[in-house]
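Other chains dropped; remaining ones untouched in position.
Chains: A and B, in written order; residue numbering restarts at 1 for each.
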Amino acid sequence: MENRKYLLNCWYGLGWATEIDDGQLLSRKILGRNLIAFRDAEGRPAALRDRCPHRMAPLSRGVLRDGVVQCQYHGLCFDGAGRCVENPLGPLPERARVESFAVVERDKMLWIWPGDAALADPDQIPDYSFQNHDGVDGDWVVFGYTHVEADYQLETDNLLDLSHTEFLHAGSFGGRGFIQNGEFQLRDFGNEIHSNWWMPDIPFIDPKTRTPTGKRLDHFLDMRWNAPSNMRLHVSFLPQGVHADRKDTKRDDLPGQFSAHIITPEDDGSCHYFWSANKPTGAGPFVGGLDKDAGLALFKLAFEVEDKPMIEAVEANMESDFWGEEPVILPNDAGGIRARRRLAKLIRDEQAAAGGKEAQADKQRLAQPAE
Amino acid sequence: MENRKYLLNCWYGLGWATEIDDGQLLSRKILGRNLIAFRDAEGRPAALRDRCPHRMAPLSRGVLRDGVVQCQYHGLCFDGAGRCVENPLGPLPERARVESFAVVERDKMLWIWPGDAALADPDQIPDYSFQNHDGVDGDWVVFGYTHVEADYQLETDNLLDLSHTEFLHAGSFGGRGFIQNGEFQLRDFGNEIHSNWWMPDIPFIDPKTRTPTGKRLDHFLDMRWNAPSNMRLHVSFLPQGVHADRKDTKRDDLPGQFSAHIITPEDDGSCHYFWSANKPTGAGPFVGGLDKDAGLALFKLAFEVEDKPMIEAVEANMESDFWGEEPVILPNDAGGIRARRRLAKLIRDEQAAAGGKEAQADKQRLAQPAE
């Protein structure tokens, strides 16, 4: 892909693995490009540009048969690597090849590397292994998808500043006055940034009746961001005081609920939001109170009814790019701002490296004897 | 506001005063900017840019409480002057201020001055005092609003050339052949222009049956334009001959019907049309024939069903700006053309003055000793 606005040598969520089961041909635009995804003859996920090289027909209008896509316009057939493997009307055309991308299936998600496939390193895919436990040992996982008409970084901003929970999610997660008394914790691990809240000794409010139970809890929200825009949240309510020593350490092993927030740019001003959440464990308002259906409904309410219209309204309200708007920066913006700056640097570095390679190629070409 | 296409130091209609009664938060785009209007803690009308300075959330998605608007994204609160008066999550942010505008409530209308508030002079608001008589002494006034997908000056053109009444309003006001025999009168008072028709000795046609009654009337249409685009029409039917001496003088004191035609640009190619009309007095087709409901229905028919589609079709039909279309100018275009030229000059003068101030500021800056 040529688009220089986006980081290319990194993993983006392309879709849920189930979207290409049962011989389905998935059509999705990411980073401004129309793609298709499907399982090849060996069942491996494949991603191609959604464009037949003959007359530009979308291959997503084609037919998938035994892991091979046939263009419905004049019948050319392509495999998972984008090679033309059949021409019903004559010899195989030499140049007929569809652009293909590195795709990996992991933790129920299809991950795509839009840049140089030779650099695609599956070890860089962030961990979402909690997603593998749906139906295992009484656990459940809910999966969802929300299309958002806003720049993907506005979704990241939203997720890295959970203080909005109190106001925007007054009808779902928030409105109970916890976060105002919390401590914000920023942890920077380079391409991974944690934007956490530690809220000890809060009243245990019954989530159904919204009345205090008289008990006290320790509460935290740990949001992990991996470049470019893949997040995982760990929400926990613990018996008060028992885990007080975990205030400043990694808390992944503590009970709670994980949720995925995987954001992929669709195009300028729109993005895909893949989300999931598992069954909560531990203490507090979650446990026992939330079955799978209720969990799914709660997340849908929060992301589609509460977040989405606000984020889209912000997008519509912007007259220039983010910095051109001269936003007032508050202390709890630290995570979002850090992530924006990190990503901007990664994109700059990638472009500089690409420019360097091009310059080197030019130099080599000039060094050749003239023909 | 920075937009140099519009006259800024002048009054525009922002909305009917009733639109912000009962704690309502009015959201409206004018001159290309999204604004909100509301009553502050003292009940005074206020207008702010519809954009939280934190993360650009529209304040129109917020909550108005006791004259203070709370942003629904992360909870910052702003008063009618745009000052941040509360931050639930920490200290008041220094730079958090929303752009505010001078607003005056007069004659049931909210008037906004988008330019330099120090220059805002309420005495320049044109008189629409007839609008204050709804329900007074048996009078009534109807109020309406029509959104038009056309440049605001095309609405002005429409109103300043009432010869279109005969054709476009054949189903409401026109189609009776009066205006063809009228005398067009242009009166130029600078930023106020009158585009009038004097039609003496016309047959008194019954408006319901559309048949002549045998009686004769004197008729006039007096349209007053105030820059940039605020109009008032005075329509009168008088007993024939009684007021013949008023052909060439101001006729505001004569019986008839006043109507308001207040046009405010929304954005390129769209505008707001605020209109009203009072109960007719005097002689002729109006009197006795038109109750309040019928009056409202007639104006709606004329402005929404007859005018609006035609004006929007003209907008859609334009391939360049007005003068670029090289329109054929007819004698009855005199009012519209005069108003267009006047407004263009006011905008040019305002921009030249702004340019002069900027140049002076540059000069002073250069005169400072270097740091």
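Note that in this section a contact is a pair of C-beta atoms (placed from the backbone, for glycine too) under 8 Å apart; a residue touches a chain by one contact, two chains touch by 3 or more.
Bear in mind the structure is a predicted one, so any value in this text is a computation, not a measurement.
In this structure file the full complex is assembled from 3 copies of one chain, 2 of which are shown.
Note that in this section only the chains that are shown with their structure count from here on.
For the two copies, chain A and chain B, the CA superposition rotation is 120 degrees, given to the nearest 5. Chain A and chain B, compared by their mean Cα positions, are separated by 48 Å. On chain A, the positions that touch chain B within their shared complex are 157, 161, 163-164, 166-168, 179-180, 309-310, 313-314, 316-318, 325, 327-328, 330-333.
Those residues of chain B lying in contact with chain A across their complex are 34, 50-51, 53-58, 61, 70-75, 87-90, 93, 95-96.
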